[in-house]
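Yeah, one chain of the complex is gone here, protein chain that is, but the others are all in their spots.
Here is chain A:
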Amino acid sequence: MGRFVARRLLQMIPVFIGTTLLIFLMVYSLPGDPIKSLFGPKAADPATVARLRHEYGLDKSLLEQYWNYISGLFQGDFGQSFTGRPVADLMSEAFPVTIRLALLAFGFEVIVGIALGVLTGMRRGKFLDQFVLVLTLLVISVPVFVIGYVTQFLLGLKWKVITPTVQDSENLGQLMIPAIVLAALSLAYVIRLTRTTVGENLRADYIRTAVAKGLPRKRVVGVHLMRNSLIPVVTFLGTDLGLLMGGAIVTEGIFNIQGVGFTLFKAIQTSEGPTVVGIVTVLVLVYLLTSLLVDLLYAVLDPRIRYA
């Protein structure tokens, strides 16, 4: 187990270097000149452009720029954005907001998703099952921004239950509705996924054996059924956490939440290499860690899986 974790952690190093280099190259090849565009529609004055280029190291070769960036990174320096602020500051503003939102959404997904999934899986064909199926189908077929705008319109503007946008990103109550909107799509998948595996495993031999042994129903469902059914769900949830963090841009825009998604979007628009690479690097790390966590969870859920 220890060796497995160590090997996985070591694997992160090439992945990390590869992704940063790739993102660096991609940002570098974006059309438009980031320094000239700082001047807006006015003509950029060449003396200032040259000095700014030098300040941000853009007058060096691409590999040299990358080397400077990476060596800075290992000293804990994420570089400077073109606005003159350290990228670390930008990230420390955006990440807490996004983490709160993502965790809320994730919690919602896990609790409601698995609960409904198990319930419907065990009562296949009954009213609740049919109802949830139709509902999830609806959620899956409607784009997130439609759900977002409609929720905002109904709850915020028409019935005035919530404020249309998030006024205070530290207020979990205000983040609740955006989190539900953000979670909606994945929630639907979690329900369907759980429902299917629960339904399949219900007919499995070991469940029949467990029931035949005379085990209490609580134990059959809670331990035997759940543990085996959750493996695909956990895989999905693991990758989804990363998605919730980086891909919340639509929800963030609708509810005016100042999170990672929009910071990243803006940085790409202004070709701000250090910011894009910094944020994406952190997101990549989140992905790597969650997938490691998922792999470890497999072993917990299914004792047959062992890592050497």
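Just so we're on the same page, a residue touches a chain if its C-beta (ideal position, glycine included) is under 8 Å from a C-beta of that chain, and two chains touch if they have at least 3 such contacts; residues count from 1.
Heads up, the rule we're going with is that contacts and distances are computed from a predicted model.
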Original post:
Can you tell which of "Oligopeptide transport system substrate-binding protein", "Vegetative protein 296", "RNA polymerase sigma-70 factor (ECF subfamily)" or "Copper resistance protein C" UniProt lists for the chain that's not drawn?
Top reply: "Oligopeptide transport system substrate-binding protein"
Original post:
Which residue among A:D33, A:D77 or A:D295 touches the omitted chain?
Top reply: A:D33
**OP:** Looking beyond the chains shown, say which of A:L63, A:I111, A:V146 or A:L172 touches the absent one.
**Re:** A:V146
Subject >> Missing-partner contacts on chain A, residue numbers >> reply: 31-33, 36-43, 45-48, 50-52, 55, 83-85, 89-90, 93-94, 145-146, 149-150, 152-153, 156-158, 160, 163-165, 167, 169, 249-250, 252-256, 258, 262-263, 265-266, 269-271
